[in-house]
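For reference, the structure is listed below as structure tokens.
Here is chain A:
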Amino acid sequence: MDSLLLDIVIKVIFALLFVAVIMSLAAYSVLGERKVASWIQGRVGPNRTALPGISAIPVLGPQLVKLGIWQPLADGVKFLFKEDPLPGHVNKLYYCLAPCIALVPALTTMVVLPVGQYMDGDVVKPIILANVDIGILFILAFGSLGVYGIVIGGWAANSKYPYFGGIRSSAQMISYELAMGMSILPVLIWANGPNSGLAGLSLFNIVESQQGMWLGVWMPIPAFIFLVSLYAETNRLPFDMPESETELVGGFHTEYGSFKFGLFFVGEYAHMVIGSAVFTILFLGGWNFLPDFGIESLHWLSDPWALMPNWLGGPLSVIYFIGKTLFFVFLFMWVRWTLPRFRYDQVMTLGWKYLVPGALICVVAYAIIIGLWDIAFAIDQTPAIVE
Partner candidate 1 sequence: MAITQRRMIYKHVDEEGYSNDIECYIKNGGYEILKKAVQAKPEDLRQEVLDSGLRGRGGAGFPTGMKWKFLDFKSGKPIYLVCNADESEPGTYKDRQLIYQDPHQLIEGMMISAFAIGAKQAFIYIRGEFINGARILEKAIEEARAKNFLGDDILGSGYSCDLVVHRGGGAYICGEETGLIESLEGKRGYPRIKPPYFPAALGLYMCPTIVNNVETLCWVRHIIELGGKKFAEIGVKGDSGTHIIGVSGLVQKPGYFEIEAGAHTLGEILYDGCGGPLPGRKFKAVIPGGLSMKILKWGERWKGKHPNSGEDYDWGVEDIPLDSVSMGLCGTALSTGGAMIMDDSTDMLEAMANINAFYAHESCGQCTPCREGSLWMHKLSKRMTDGKAREEDVPLLLDIADQIAGRTICAHGEAAAWPVQSAVPKFKDEYLDKIKKQANGERYNAAGFPLI
Partner candidate 2 sequence: MADSETNLVTINIDGNEHSVPNGMNLVDACESVGVEIPHYCYHPKLSVAGNCRMCLVEMGMPMRDRATGEPVLDDDGVQKIGWMPKPAIACASKTMPGLHLKTKSDLTKECREGVMEFLLVNHPLDCPICDQAGECRLQEFATDYGRGFSRYVEEKNVKPKRTKLGPRVTLDDERCILCSRCVRFCDEIDENPVLGFTERGSYNTLTCFPGTQLDSNYSLNTVDLCPVGALTSTDFRFKMRVWFLKPTPSICTESSAGVNTEVWSREGVIYRITPRRNDLVNDTWMADTGRALYHQVEAENRMKSFRVDGNRASIGEATQRVRELMSVGPVAYVGSGQMSVEEQWMLRKLAEVEPGAVHFVYHQGEGDDRLISKDKTPNLRGGLLTGLLKTLPETHLHALRDQLEKGEVKTIVCFGEDLVKAGIGPDLLKKANIIYLGSHRNDTTDIARVLIPTLTVFERSGSFVNQQFRLQKFAQCVPGPAGLLPTTALLARIISEIKGDAYTAPSNPMLWREMGLAIEQFAGVEFAKIPATGLELDSSAFAQLPFVEEKGWHYEPAAEPAGAESSAH
Partner candidate 3 sequence: MAVKVVDRSPLNFWEKTYMPQVLGGLKITLDNMLRPKVTLQYPEERPTIPDNYRGVPTLVRDPNGREKCVSCQLCEFVCPPKAIRITPGDIDDSDENAHVEKRPKDFEINMLRCIYCGMCQEVCPEEAIFLQDIYSVSGYSREELVYHKAKLYELGGTLPDQHYKWDRKKEAEEKVAAGGHH
């Protein structure tokens, strides 16, 4: 019992840590977004918010202020302390529920997200809250719940523009869910392929399977399809149909304010962070340092963390993973300030007429390729299931 209790305590602490990291990443993504937007537009961005005390530290303090480090704090405090309006014409239950639904799936998915590795003796183990076998399915399942937040929010607001936003959102998300799911299939085929020596849908396994080469290189088209779908799923530009403020004022959250709006807001960014992390895991080799091209002598290149002591290797792998993730977060923003919004029919055309067939073709093609590969290099080896 003691060990179980300890285990639970450790897991809770760990979970809190996870939430803290993800949430602050989300929050700082907001700052990042504003900064990147500014820089791309030739501006400086938020550089005024100062925290009493810390900002008084010479050199460092002003520097932090200049970076806008305290801006998310101020935003959060503002969201918290602003009056929380509850319009009279809304469906109150759903109205209040929607923001929670928007945020919760994003936070839930992180449960199965491996963020690094550590050595348990000779065995490489993931740093993860719950190393479930069906991790990727879990993520897909929960991730697609996020649409409910938007649809419910849009509907509950009982107002034209949010309603439009919600409708658009549901159509768009369902459309791209399909392409997204199918674009992952080659990865799963690969990960469970004979040469990987692994089996199951565990994300840890997928990462491990990419030590030879990151899948993004092997499978650029599924990676691209996944990336595009990810943008659509997170409602980011050029797919921000539900919000499109020039047409719909603010889309689904037009009627929201204060903390509820904040939840939507953070939810979106949390989705973005999680999505980036998933992409990193699926196509960019997770925390693997560099591909080793399957050459045993170069194995240290893909997994230098295993050679280090746990106290160093573990955190480094996490940091490296977060670094890769953040690059994709940055990509989100970069794309946002580069591409204009699609027209709604273009969104549908792209989803149904190009991405879904493309993904289907990819599934078939990679199934054949991997099958042929298996036959060519048939290795009679039972895949080991990592516990």
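How were these picked? Simply put, all candidates are chains of the complex that A comes from, given by their letters.
Simple rule for what comes next: a contact is a pair of C-beta atoms (placed from the backbone, for glycine too) under 8 Å apart; a residue touches a chain by one contact, two chains touch by 3 or more; residues count from 1.
Just so it is clear, the structure is predicted and the values come from calculations on it, not from any experiment.
J.: By the touch definition at the top, chain A has one partner among 1, 2 or 3 in this complex. Which number?
T.: 3
J.: Which of the residues in chain A come into contact with candidate 3 in the complex?
T.: Against candidate 3, the touching part of chain A is residues 36, 39-44, 334-335, 337-339.
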